[in-house]
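Shown here: the complex without one of its protein chains, the others still in place.
Which chain is which? They are A and B, in the order written, and residues in each are numbered from 1.
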Amino acid sequence: MRDITLGQYFPADSVIHRLDPRVKILSLIAFIALVFCSFNYVSLAFTALFVLTIVLLSRVPLKMYLKSLKVIIIIVVITSLLNLFYGTGEPIWQWGIIKVTWAGIHNAIFVCVRVICLILLSSALTFTTSPTDLTDALERLMKPLTVFHIKVHEIAMMMTIALRFVPTLLEETDKIMAAQKARGADMESGNLANRIRALTPVLIPLFVSAFRRAYELAVAMECRCYQGGEGRTRMKQLHLGKRDAVCIVVGLLVIAAVVLLDIFFAAYV
Amino acid sequence: MNFISVQNVTFKYDSQDETEGKLVLNDISFEVKKGAFVALLGHNGSGKSTVAKHLNAMLTPTSGKVYIDGMDTSDDKLTYDIRRRVGLVLQNPDNQIVASIVEEDVAFGPENLGIPSDEIRRRVDEALKAVDMYDHRLKAPYKLSGGQKQRVAIAGIIAMQPDCIVLDEPTAMLDPKGREEVLYTIHKLNKEQGITVVMITHYMEEAVTADRVYVMDNGRMLTSGTPQEVFSQVELMKKHRLDVPQATELCHKLRACGVELDRLPLDREECTSMLKEVLLR
Partner (left out) sequence: MSILSVKDLTYVYSQGTPFEHTAVDKLSFEIERGDFIGIIGHTGSGKSTLVQMLNGLIKPTSGAVYLDNINIWDKPKEIRKIRFKVGLVFQYPEYQLFEETVEKDIAFGPTNIGLNEKEIKERVLQAAKFVDLNPELLVKSPFDLSGGEKRRAAIAGVIAMDPDILILDEPCAGLDPLGRDILLSQIYSYHKERGNTVLLVSHSMEDVGTVCDKVMVMNRSRLEMFDTAQRVFSQGERLQKLGLRIPQITSVIDELIDAGFPLKRGTLTVEQAVEDITEYLKREGRL
């Protein structure tokens, strides 16, 4: 039995959870830009502090955040090392072609902090927003794109259905694998090519079943009068509340602060 | 008044090479009164599921007519209206749930109908209460049991407030407990809300409790009547390899052995009280 929740939604009752998902998505974009616009140590520290505040406010156990960082830590280490060793300027330490410069150290620190902030922010979004709320908000945010003949509703509907069927198909994969193992299929040994070949008995039934499900789902949707996005209403309406207004104001203040810090402490690079 | 009227319907698929020319439905006629609970019994491949798809205009007859409350299903302009009034619940509950949260799935139908938000909210809550799934409204469907999923699917249909629900083998993939839950729910909806029910099934037990039973075999209507009338024809049913209640079969066989019985019972209580009389006589 697996307990997969895509996007790892962590239900809790926090200020961040209760924000309008549209505000959260737009804030995420704005803050990511902010992370990359923090050019000196003071503004970077300020931004990092702000990100930590969000993390704490979300009431999601820190362990969950650390888990999502763990996935990315290798990339952080590698990029930091590359930056560390390929900096320009006077070397402060050298061994063969490898040299460490002040600029390299600076770069490494900046990259490291920025990537960590990025991960923490996007995790904060996915931890505090249910997948349905996310697709819902995306559909509404992308609505203006319909002008360019982008099928926003269809894209959102596809995401909804995909989210709905991920656990079902995972469960099905488990079942098919067990059934083929019961017929003596060997999926645990042999080289890579053998292992890939051993997946055929799993993948084919899985595809067949996915197509059958898709067909039946289409029939069921038609039976329920689905005719595309036109004329469709929604049960859940998103309302911008006081909380969202506060969030937007705080967000703008933080952005202003970072810009000011960038300017005033430009020397601390 | 007849809510559903199926008149001499014949149906065949146009272009499937192997089944071409073979009549899936052969001169099928029947009527369903408003508020009735009707069962359509037959083996897989008897054409009963094809009938189901005719009742909400998913399929239209090759010849003959289907009228839903006077509306002709062959008229394209009426399709949407017909589907709103006749909801179809399918066999596999997993493949008819669209959203990853129970209440949002139930809202799917009403949303398609363009109903205002607060009205949808009210209907969704009502529908979930009617199928006893209100407490599970925020759960993910894949965490529910088969019976619970099927009840969510039924809620999704009744939230559209149809006059009639057609259920195409809704219990075939469920365990006995799930089957009981679903049957109880359907009967409750029929009794309390007066929703017309057409139950398509291959389980004889589920047809016994209907007002009227239609039996299909090989695309034709084999027999019809009250459950009592239908299941008393033990020989005919057995000849077509259909089940009859064990109580009915027992008394039928006893009668063949010379035991005097004036009629055949349908359920356990009736059977035991009849047999007690016979054994004491």
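Assume contacts are C-beta pairs under 8 Å (C-beta built on N, C-alpha and C of every residue); 3 or more make two chains touch, one makes a residue touch a chain.
Quick caveat: nothing in here was measured; it's all calculated off a predicted structure.
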Tell me which residue among B:D27, B:D81, B:E126 or B:E249 touches the hidden chain in the full complex. B:E249
Just to verify: which one of B:K12, B:H43 or B:R220 makes contact with the chain not shown? B:H43
Where the missing chain touches subunit A, by residue: 1, 3, 172, 175-176, 178-186, 200-201, 204-205, 208-209
For review purposes, identify every residue of subunit B that touches the missing chain, sorted by number. 43-45, 145-146, 172-173, 175-178, 202-204, 241-243, 245-247, 249-250, 253-254, 257-259, 267-268, 271-272, 275-276, 278-279, 281
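We adopt the following convention: only the chains that are shown with their structure count from here on.
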Using the touch definition from the top, list the residues of subunit B that touch subunit A in their complex. 56, 58, 80, 83-84, 87-88, 90, 92, 94-101, 103-104, 107-117, 120-121, 124, 140-142, 153, 156-157, 160
Listed in rising order, the residues of subunit A that touch subunit B in the complex are 5, 130-132, 160-161, 163-164, 167-168, 171, 212-213, 216-217, 219-227, 231-237
